[in-house]
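Yeah, one chain of the complex is gone here, protein chain that is, but the others are all in their spots.
And then subunit A:
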Amino acid sequence: MEPKRLIIVAVGGQGNLLASHVLGEAALMSGVPVRMSEIHGMAQRGGVVESALVFGDAKSTIISDGEADLFVSFEPCEALRALKKCNANTVAITNTRPLPPFTAFIGRGTYPDLETVTETLKNKTGRLIAFDATALAEEAGNPMCLNMVLLGTLIGTGVLPITADSIREAIRTRTKADFVEMNLAAFEKGFARAA
């Protein structure tokens, strides 16, 4: 199978690693070859967390600049920071709910305005899906379900050879029992946004 490459970026604590694990487990269940790498050194101290997932026949576990087929950002400013992973054909998804870093409050740098973020992403990638995913997570019952909303959108694009059913199954078996219903609801909301 031709490799498909996915980059997920988030701020520590946003639940990106769980999303990538659910995705990996779903790939395993569907018999799709999958490899993943994570940089999460300081995830718990609010740094940036990046996961790379390579599906299909490739040995590498990391993704070079310009080589993401799919790109998901949990935070708009982080989408711009990691933009070099994309190329002109990349399908990009971003949450538009800002989580400004502390440095922006103490006058070290300015947080970009949202319009600039979405315009830049739109102009430079193949397709952009940008929306307030945190709001959908809140609707599903908990802002922490943000990861499942974005996972839904990601699967909804149809770029990956992974079915929504296998993700639902992975959510049932791999996420905390108390959260399963909420996670599934969040996944469906996100899935619908990809249309």
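Operating definition for what follows: a residue touches a chain if its C-beta (ideal position, glycine included) is under 8 Å from a C-beta of that chain, and two chains touch if they have at least 3 such contacts; residues count from 1.
The rule is short, and it goes like this: contacts and distances are computed from a predicted model.
When the listed names "Protein kinase domain protein", "ABC transporter permease", "Indolepyruvate oxidoreductase subunit IorA" or "NtaA/DmoA family FMN-dependent monooxygenase" are checked against UniProt, the chain not shown comes out as "Indolepyruvate oxidoreductase subunit IorA". Across the entire complex, the residue among A:Ser37, A:Thr96 or A:Thr163 in touch with the chain not shown is A:Ser37. As for the chain not pictured, it touches subunit A at residues 11-12, 21, 24-25, 28, 33-42, 44-48, 58-67, 77-78, 80-81, 83-90, 100-106, 108-112, 116, 120, 123-125.
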